[in-house]
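Note that this complex is displayed minus one protein chain, with the remaining chains in position.
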Amino acid sequence: MTDWVTLELPSAAHVVGIARAMAVASASSANVPVDRIEDVRTCASEAVTNAVQAHRRVEIHLPILIRTTVSAGRFVMEVCDVGPGLDEEMRSRGVDGPPREGGYGIPVMRALSDSFDVTPGGVLQPGMGTTVRMTYLLEPAV
Amino acid sequence: MTDWVTLELPSAAHVVGIARAMAVASASSANVPVDRIEDVRTCASEAVTNAVQAHRRVEIHLPILIRTTVSAGRFVMEVCDVGPGLDEEMRSRGVDGPPREGGYGIPVMRALSDSFDVTPGGVLQPGMGTTVRMTYLLEPAV
Amino acid sequence: MTIDDQIDGTSAVLSVNGEVDVYTAPTLRERILSAMNEGATTIVIDLSNVSFMDSTGLGILVGALKRMRQADGELHVVCDSEPVLKIFRVTGLMDVFGVVSSIDDLPAAP
Partner (left out) sequence: MTIDDQIDGTSAVLSVNGEVDVYTAPTLRERILSAMNEGATTIVIDLSNVSFMDSTGLGILVGALKRMRQADGELHVVCDSEPVLKIFRVTGLMDVFGVVSSIDDLPAAP
């Protein structure tokens, strides 16, 4: 069994800072290299923001979840919601084209993590929502 | 329904720092007065340490839980374990007598919170363990 | 997050402190809009004291840049904090904003 550190948050904008603090403290305690800690902070913020907004869009008032663990030499962070789901096209969108007023969250997470995966469904309700999973190598790659 | 921010942690010494970070971030986002934030940090550390040690003493490997909310003008923090329970005598022990190598955790929590209560049982398993509940006034008392 | 502003005729400098995220970004947007409404045609957003900013903040800044350009105004971003610069870099927005590291590096007002 993997030991997860799990934070359940009401789906509201003012809690995103709590998720960042938890993610950074987990990453530090897992010995994520110091120069990657800010990347973890940013990715936690992006993923939790998206989860909160996904709930808001369909007026779901259930909590969202962020959890972390260490597995196979990597720090793993997952953010789960029970929103309407994240479609294929969005997942692989880049930063090309003219500057836009949104749509940078996923490209930022892809750039600042060592792996980025999206699966439908999640820990909270297997048949609903989205789980975003990001990993960070604990040792710098050689 | 009260909205709780809930952190579930494996019962291990290295996670106490994660609980402190979550408690401090929750307290900040709840607008706990700046000069009380360090008290929240210390109390979270004491309560989670006791929970981890209670589990260790009876070799329970279940997670522990720390959760926060705002209720009736107070920031509320609860720490729950499924350990052997905390007896009456310990709850009201002071700091008198010769210096000792332990037993300061509860007096510290009582001194650094605006209310300190212990109830048997908890959120995780109603019939087992201990819930420590501490509150902090959001506005300085007049 | 707190914002100190200094409005001087048609120039405004907004100095942002703290964290810019989905919770605080709406305030940043409002403050930029109200500087525009007060007649600012050159707005400087100083992020030197921002400890954290994510893509929600970027989105607000892109929106402000577009609105300023439509109104023939200018928006400049000052930032010397490494974690904040990184998000401009990975999104390719460094050059779009012409981010400079000090207010002294800005082009003089025309």
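Order of writing sets the labels: A, B and C. Residues in every chain begin at 1.
Assume a contact is a pair of C-beta atoms (placed from the backbone, for glycine too) under 8 Å apart; a residue touches a chain by one contact, two chains touch by 3 or more.
In this text the structure is predicted, and so the values were computed from the model without any measurement.
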- Message: With touch defined as in the header, list the contact partners of the absent chain among those displayed.
- Response: B
- Message: Take the complete complex as the reference. Which residues in chain B touch the chain that isn't displayed?
- Response: 13-14, 16-17, 20, 38-39, 41-42, 45-46, 49, 52-53, 95-96, 99-102, 104-105, 107-108, 111-112
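To be clear about the criterion, only the chains that are shown with their structure count from here on.
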- Show which chains lie in contact with chain A and also with chain C. none
- What is the distance, in whole Å, between the centres of chain A and chain B, each centre taken as the mean of its C-alpha atoms? 28
- Message: Can you work out the whole-Å distance between the CA centroids of chain B and chain C?
- Response: 41
- Would you mind listing the residues of chain A that make contact with two or more other chains? 14, 17, 20
- Note on the structure: Multi-chain contacts in chain C, i.e. residues touching at least two other chains, fall at none
